[in-house]
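Scroll down for the structure; my scribbles are underneath it.
The complex appears here without one of its protein chains, the remainder shown in place.
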Amino acid sequence: MSATAPVLTNLVSRGGQPNLVRIFAKEAKYEFLKSIRLPVFAVSTILLPIMFYVLFGLLLNNKSGDFPITTFLIATYGTFGVMGAALFGFGVGMTVERGQGWLELKRASPMPPYAYFAAKVSTSMIFGAIISLSLLLIGIVFGGVHLAAWQMVKMVSVLVFGCVPFCALGLAIGYFAKPNSAPAMVNLIYLPLSFCSGLWVPVQFLPKTLQHFATYLPPYHLSQLALNVVGIGQGGSQWWHVRALIGATLLFLGIARIGYSRDQGKLYG
Amino acid sequence: MTAHSTAQLESKPADKKPGIPAKGRRNSHWAGYWHLLGARLKELRREPEVVFWIFAFPILLALGLGIAFRNKPADVSRVAVVAGTDAENTAGLLTNGFHAEVLPRAAALQAFRLGKVDLVVIPRSDGSLEYEYDPSRPESVLAKASVNDAIQAGSGRKDVVPTSAHISSEPGARYIDFLIPGLLGMNLMGSGMWGIGFALVEMRQRKLLKRFLATPMRRSDFLMAIGSSRLVLMIVELVLLLGFGALVFKLPVRGALLTILLVSTVGALTFAGLGLLSASRASKIETANGIINVVMLPMWVFSGCFFSYERFPAIMQPFIKALPLTALNDALRSTILEGGSLRAQGSRLLIMCLWGGVSFILALKWFRWA
Amino acid sequence: MTVTIQQPIRRPLRHSDSIIAELRGATKRYGTTCALNKVDFVVRRGEIVSLLGPNGAGKTTAVRLLLGLTPPTEGMVNVFGGDPRNPVNRLQTGAMLQVGRVPETLKVREHIDLFSSYYANPMPLAEVIEAAGLKGLENKPFGELSGGQRQRALFALAICGDPDLLFLDEPTVGLDVEARRLLWDEIRKLVARGKTVLLTTHYLQEADALANRIVVINRGEIVAQGSPADIKAQTAGRKIRCVSRVPVEEVRALEGVMEVKQDRDALEIHVSQAEPVLRELLARDMTVRDLEVTSAGLEEAFLALTQNNNGNSVESR
Partner (left out) sequence: MSVAVRCRNLKKTYDGKVEAVAGLDLEIQVGECFGLLGPNGAGKTTTIEILEGLLLPTSGEVEIFEKKWSTHAQELRELIGISLQETRLGEKLSVRETINLFASFYQNPRQPQEVMEDMALTEKADAWVGKLSGGQKQRLAVATALVGNPKLLFLDEPTTGLDPQSRRQLWDIIRTFQQRGGTVLLTTHYMDEAEKLCDRLSIVDHGKIIASGTPGELIERTCGAQMIEFATSNGDATISREEWRKLPGVEAVHQDDGLTVLNAREPHATIPALLAAVEERGLRLDHLTTRQASLEDVFVQLTGRHLREE
């Protein structure tokens, strides 16, 4: 700012700073409430993976061989659910709020911008936790899943923190999609990605080439990380999966960044 | 487009009849229908997302998967031989067309459980071999048979009937041939459900339906225009995907074009009906989105777009076969790949018509304009 | 009969010289369109400044600059001595913007609670509810509010942090007469407590009723600013309204007549000076009735200042 400006810093007198922790907490709390009260969101993100698990893991499990299918599916449907929560929360939720001017109003308030994103990420994490814990519970009670306590903790943490790359992907979609086309766009990315990464049908049952293709997809790596916790992954090294996920996150953030600048240049009424 | 030019024709001053003010024009009976159809098609054409997801995306998907699966080498069966007395010997017989490794017993069984190997060969101390395989996995069954052949032949078995084999990669039997009709079916479902369900709910949310209702527009014209716009789009989808498949992947189109067109039309109308039903009451696009997902997702998974639904357990088969997308996919594969006749598709067409008809009737009953 | 002893009272400015927000030589271009061109503009403590202009004149851009939502292409933006793009410098501002859709599942009280948390010293919830006229609606989800209620809820979000500077973008659109007047009262109360308000509106009566100072923007430039009386004075002339038998053409030909409009059975005559025209009119038609002479209102002034903006005004006769 130019030094000649009549700077009135003394006007900033009342009170100090708002409590950052409180802002984050409230933002997260209301973001969560907002999502959970939207039946469509809650149903499609929480119930869908659970429904799939019950269907494929419990009811239609023909118990062939001694492949630990019920344990396996906790990891893959967990990944599926976490991914859905993140993609819909960011990709659809943010697009709608952005397109209609709500995000603009928030940006005009003194809200620290990161609070908004942090709240959305933590909401995705909470949904991830709810999904993976429900799957575990159902698996243990009805599916004969036996896991050590540390394995459960580790698997849930992997899934909960694994939402980050998908939040980044959702963010990228959020800056490019229009409010009305966002749901369609998210679905068309979400569903093929889940399928090709072996979240519905175990990846080793997919055609060979698709198995190879899967290694380029982030959901594959997250599901493998979760599977490795119980020792039934495909055997790639932990680091390889983690690096792949970090790489994907950075790539999506880069795309989001381009979308953000593009968005800034647009004329508003 | 045809509708476009008709619409323009309509807007020319019509012949003057007595009693009609010279300024005004007189609209023909079908003017409303043609204009609605023209408007709908223009809106679709001007929506880049629609163009991408309906036309470009399936082609990209076909291209990606098609290239990925083209010219794939004959499957190499992965076999684990449990370490033991005869292990090295046995593995030595499995060099041609197999990937065999010698593993300790526990590791071998673990690898088998995880699907890393298709078959475990356990040499017994008495010189015989034990195969550990999973009858529910086709590649496992295949591995057992071919490993057995290789070992028997390697150990000096003489075949009573001399045979020779050659690998078939003829058009018509490859994955891409299976895939393209599946993509077409999936696309017809997706664009029907989204293109109609979503569009109607959006119009309702914008209060545009209410605005139309306050004009002398006939409701049947409106619904017919929406339906016909689907058919126009369907023809474009059909020509694009089949043309693409035929040109790039030499997809054999063995059935009569008219039969294929008829099957697609029934499919498109079925999903138009389901789309209309999904949109009959929802007033917010979020709700419509949820409903459409709930309807589409099971079919996405079960109806055999990407892989055969035969892989699902037998108890599920009746349920899967009753789904409209299964019927559409089967009918499309049968007509396109096998040249099946329209009559042969009777039961499948019946399933689709039932779904479409029932949902259309329910939709008309429940539909809310305002 | 019109007796006027004094201009309507307006609160005296307290710190008349303390500028709390300003644009200096601010230019904003979006691609090739220039939305604002070298605009200088200040808001002083305790003022209600009204930003007027036709659609697309650059009002929204000016507000977006001051809110830090977008950087200027050239020039400087200063709010409370800092760049508003830094959220810390917005701790004392509140904004009410045009929002197409709001997160519908959160309740009114929850939205207010959330926005209050952004500020260091927010107002108590009960006070916010009271001030925005939302009593009884605290537990309603946003999605179930009517248009007017939603507008009031957005106002609540703007004031809940007890900010010193308030941006109100068309705050009374869609409000009925009562709700509008209630909101005006609240705005006046805020200013009485030393707050500053920047208001944009299309409803000129609102600017006239509230503002100390009016800034008229047209095509990205400031074309006039001053008190409402100053602005009105910029368009010379008065308006005569009467029912008369004199034909419109004849009236139009009278000396000093600028424009004549037939408004149903009455004539609306814009003149530079009222007396000579009146005398002439009465001489030609003794039956003139429902006679009314007024000075040009803010609306006339505004229209004159921003003339030819749309370029396709419709002739009435």
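The first chain written gets the first letter, and so on, giving A, B and C; residue counts start at 1 in each chain.
Keep in mind that, in the parts below, contacts are C-beta pairs under 8 Å (C-beta built on N, C-alpha and C of every residue); 3 or more make two chains touch, one makes a residue touch a chain.
Since we're looking at a predicted model, the values are computed, not measured.
Asks: Considering the entire complex, write down the shown chains that touch the omitted one.
Replies: Within the full complex, the chain left out of view touches B, C.
Asks: Would you mind spotting which of C:R188, C:R219 or C:R284 touches the chain that isn't drawn?
Replies: Of the candidates C:R188, C:R219 or C:R284, C:R188 is in touch with the missing chain.
Asks: So which bits of chain B touch the chain we can't see?
Replies: Where chain B meets the chain not shown: residues 7, 10-11, 13, 20-21, 23-27, 31-32, 34-36, 38-39, 42-43, 46-47, 203, 206-208, 210-217, 370.
Asks: What is the set of chain C residues that contact the non-displayed chain in the whole complex?
Replies: 1-6, 8-9, 53-56, 133, 136-137, 146-149, 170, 173-182, 184-185, 188, 202-205, 263-264, 292, 299, 302-303, 306, 309-316
Please note the rule applied: only the chains that are shown with their structure count from here on.
Asks: In terms of CA centroid distance, which chain is the most far removed from chain A?
Replies: Farthest chain from chain A, going by C-alpha centroids: C.
Asks: What's the distance between the Cα centroids of chain A and chain C, rounded to whole Å?
Replies: Chain centroid spacing, chain A to chain C, equals 44 Å.
Asks: If you average the CA atoms of chain A and of chain B, how far apart do the two points sit, in angstrom?
Replies: Roughly 28 Å separates the two chain centres.
Asks: As a quick test, compute the distance in whole Å between the mean CA positions of chain B and chain C.
Replies: 58
Asks: Can you tell me which residues of chain C touch two or more of the remaining chains?
Replies: As it turns out, chain C has no residue touching two or more other chains.
Asks: Two or more other chains in contact with one residue: find those residues in chain A.
Replies: Each of 38 in chain A touches at least two other chains.
Asks: Which of the residues in chain B come into contact with chain A in the complex?
Replies: 47, 49, 53, 57, 61, 65, 68-69, 72, 75, 112-116, 134-137, 175, 190, 194, 198, 202, 285-287, 289-290, 293-294, 297, 300-301, 306-307, 312-313, 315-316
Asks: For a test of understanding, state which residues of chain A touch chain C in their complex under the given definition.
Replies: Spelled out, the residues of chain A in touch with chain C are 1-2, 5-9, 11-12, 14-19, 22-23, 26-27, 30, 33-34, 37-38, 96-97, 99-102, 104-105, 107-113, 264-269.
Asks: Name, in rising order, each residue of chain C that touches chain A in their complex.
Replies: 18-20, 22, 24, 30-31, 33, 35, 45, 55-56, 60-61, 64, 67-70, 76, 78, 80-83, 87-88, 90-95, 97-103, 105-106, 110-111, 113-115, 117-121, 141, 154, 157, 161, 164, 167
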